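Missing here: one protein chain of the complex. Every other protein chain is in place.
For clarity, chains are labelled A and B in written order, and residue numbers in each chain start from 1.
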Amino acid sequence: MTGFEYARPESLEELFALLRAHGENARLLSGGTDLLVRMKNDPAFADGFGEASGNPLVVIDLKRVSGLDADISESGGRIRIGARAVMTDLIENKRLQELFPALIEAARVVGSVQIRNRATLAGNVCNASPAADTAPPLLAHGAILNLVSGSGSRQLPLDEFFAGPGRTVLAPGEIVESIDLPLPTEATGSAFGRLTRRHGVDLAIVSICCVVRESGDVRFAFGAVGPRPFVVAARRDAAVEDLVKHASPISDLRASDEYRAAMLPILARRALNAAKMRLQESRERRGARD
Amino acid sequence: MDIIGSSIPRLGAVERVTGAQQYAADIRVENALHVKLVSVPCAHARILAVHSNDAAGLPGVRGLFTAADLPHPVPRYGPVYTDRPMLATGETKFSGEPVAVVVAETEDAAKSAARLVRIEFEELPAVLSVDAALNAQSPLVQDAALRPNDPLAGTNTLREWQFGWGNVDEAAADLVVENDYSFPMVTHFAIEPHAFLAAPDANGVTVWSPTQHPYVLQRVVAAALHFPIARVRIIAPDPGGGFGGKGWPKVEPLMAWLALHVGRPVRLVLSLEETFQAARRASARIHARTGFSSDGRIVFQDIEANFLLGAYADIGARVVSKASYSACGPYRAAHARIAARALLSHTTPSTAFRGFGTPQASWAVESQLNQAAATLGIDAVEIRRRNLPARGEAFNPNDTPADGEWNTALTKAANAIAWSAPLAPNRGRGISLGLKSSSTASRSVAIVRLHFDGSASVLCGTSDMGQGARTVLMQIAAEELGLSPDRIAIVMGDTAVVPFDSSTSASRSTVFMGNAVIEACERVKMQLRQMAQTVPGADGMSPADLLQAHFGPTRGEVIGIGEAGNAYEPGHPLGGRAAFWELMCVACEVEVDPETGETTIHKLVLVSDVGKALNPHQVEAQDEGAAVMGIGHTLMEQLVLGADGRILNLGSLDYRIPSIKDVPLELESHLIENADGPGPYGAKGAGEGGTLAVSAAIGAAINQAAGITLRDLPLTPERIWRARNEKGRTRNE
Partner (left out) sequence: MTVSITVNGTARTFDVQTHHTLLRSLRDQLNRSGTKECCAEGECGACTVLLNGRAVNACLVLAVECDGEEVVTIEGLSTNGQLDPVQQAFVETGAVQCGFCIPGMIVAARYLLSSNPHPSENEIKEGLAGNLCRCAGYSRIIDAVELAAKRGQG
């Protein structure tokens, strides 16, 4: 009666070999703030047996893989956030603060300080909770994932990444290497908002990000009101009510579907107003620079 | 009198800030086996078979037991009713009730073995609500044979009471307000989950438990084992939060039996989830009918209170009787009728919880006053003023009269919240009074040992669970003996060492253990005076010199025993009158987001009537903590049950308590000290006041801010939104 196996590969090659060898019995460990909670409630981890096969589960720690970093770097018209960047790293990054304040607002509310010091952005995305706080801002800004596996790499827009609650389209043996945020090419304003049961740390009942651009494009991205976070694009004068009708909230312990549905347009309106104010600030900043 | 009334730093604070303090789970006993409990995933089930071969065969497992392995008939225990079996026998009665228990060399082995135990069971219909408990067609939670000669034994009503005076049915009132109120099932959620150890010892058995009442635990364990009390020793490490949840026996009798059966120490640390399943507050549904004259005076109070206990009585009946008896609150009423029931259900046993039933009753009665005030056009402060008794006036004709300047508390709170100032939009204010009776019949004994060098040890059975009892008792001893704090040792938490104490509950310890300590010190001083008569030159001698002169080379010590309590009155419905009343006035101002229903408490003011604050910081800290706990059950806490009786929000993720971001933006506490209590230097007790009436104050403020009337706690954003919405719809139709 032993626990699961633990591996700490030091290169991408080692990592891919482990993934090939263990297939469905592999579990990736980065910050651990989702995985360890699952482990606590799942006897398979303590007994070390894979779900079907009777082979031990293997937890693969990504934190020493030399090909994965925590860098947040800017080049080629995008900001690239490495797979190992944690929420605290994002929050402290000046360029993200300036250009993607909605993402910072979302990162700030992922759990507590203790959670944010461990939870990676990539992990939050790969966990694919419908209520993941960082998903709406990433979606609304058109984030692109850099995926890599033993057989190559590809890019995938985030809004094609979520398959359902807790499920992504990652192929076997494939991981997220980094997340790209295209730099805005025009004045942009963005805002994030969410509703929780208490003022303190909590999961979102409803979450929303709004991005407005100088050209008149508006994008709303929603969380916790459907099986996946999703994005809706429109023109600025589109009715908020039209946008929110794409949502399919459910009733659960945290809130009823009625309440969620009623709160969406309210939060959307508030996010839109805040984004418009930031658009104005962005205009002024760009005007000042020219 | 420097030390009394001084906020000296808490004894034990240094150990706590350095991590040195030993809580129950930190205690290591050599050679201990690890214990894990096994239950079935529903509330009410017939146990068909327990398959344990796989589990018992795991390496490191030293035993696996079910009710079949216990003595027959299965030992039952409980502080009042001996209704709870050591292990579920025949049927489980609540989700989490232990059916089997594993002991193993390591925690991992115990956990793995517990997972391998397969219990075959048949789920049975469960009684999970007041309505279900009252329904004569519902299954019986407890076998009627458990309460022979009890006419209620064939029902799910454990007990019922009728209290009151006057003649409600013939009372004439200008306005009758009649409503139903509900108070949810909530859990203590002390940050320390339960943990227990037990070991056979030279006399019998020792049990370690962070219990608030070591002497209750001692007698209950002894009775369950058929041991004389002398053979059971309870060691009680300071609890990491009690609030009543660590008062009454949980699984200690099973642990004691296990230790004796396997002949080794045993250790059990419950998870937070298991702790939620082990204890909770009684929920309640209260039907209140209150008659007022046109000037706002209460003519009658007619209250029907149904409290939902769990599957076993624990101290639940006492919660109901005590709270119902004083349900009318601190107000005069010419007539009163209170019908109360303690109902059984297939849920976690309800136990004591700070406030002891009064928060539930206050929520109803204070809300009634607020509604009457609005209907009659009388200010909510004023309507209370018109009904408050003056000091010395009887408001419950059969009990202790008002023992404080309660009007002063009301005025102080109203001023502190700026009651009459204009209100900004979306804001509301509320005010309420909470009153709780202290102990009715209890006894505390203290021993003071003056050592040869003039230092002293104080031995007492009070539990320090964060309220600062150790510090206050030390302050009293220092004052009485004229010693500096560093010359005094306070010894607690071991029935082999400290004398009898009824309990640490009912906000009683400062008064009763404090008085016992004073008496013990008096007896020491009396013996010193007697010694002085036979020692030449005794005048001007220090106690140490006097002892030396008196005892000589053999040395010795002087022991004083003190006792305090209030007598049992057999004719009184509660066994005795209140030794003192604990009164708290709460005033608040809140803001409600008109679109989302989210509430922000801008300011919360607490005014409590404490007689004398022996350590003001500690009293204020208790009041504040109690208020924040009350904010929890007012705004966000509720245990949610599934149809099978399992707690759906088991654990910290979905059972939300106030965090540092949920507290009032401003929190003020005031103490009224008129030295008019029966305790040391005029002290009364404190510690529960903050939970008593905070709901009604916040509820009134929310109702005003949002233009709604809610009568069911908690007042979550969604419920507030729904009430506003429904009101809006009705208005438009």
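Going forward, a contact is a pair of C-beta atoms (placed from the backbone, for glycine too) under 8 Å apart; a residue touches a chain by one contact, two chains touch by 3 or more.
This is a predicted model, so every value here is computed, not measured.
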Residue among A:L15, A:L29, A:L90 or A:M263 that touches the chain left out of view:
A:L29
Could you tell me which of A:G150, A:G166 or A:G200 touches the chain that is not displayed?
A:G200
Return the single residue from B:G466, B:G597, B:G645 or B:G677 that touches the missing chain.
B:G466
Take the complete complex as the reference. Which residues in subunit B touch the chain that isn't displayed?
7, 9-10, 12-23, 25-26, 107-108, 188-193, 238-243, 269, 271-272, 465-468, 617-618, 620-622, 624-625, 627-629, 651-653, 657, 659-661, 663, 667
Residue list for subunit A contacting the dropped chain reads 2-6, 8, 29, 32-33, 36-37, 39-40, 45-46, 48, 59, 61, 63, 88, 108, 111-115, 117-118, 200-201
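One rule holds for everything that comes next: only the chains that are shown with their structure count from here on.
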Here the gap between subunit A and subunit B, centre to centre from mean Cα coordinates and rounded to Å, is 44
Subunit B residues touching subunit A - in the complex, by the definition given at the top:
58-59, 108-109, 111-112, 115, 595-596, 598, 600, 635-636, 640, 648-649, 653-654, 656, 658-662, 716-718, 721-722, 725
The answer for subunit A against subunit B in the complex is residues 1, 43, 46-47, 195, 197-203, 253-256, 259, 262-263, 266
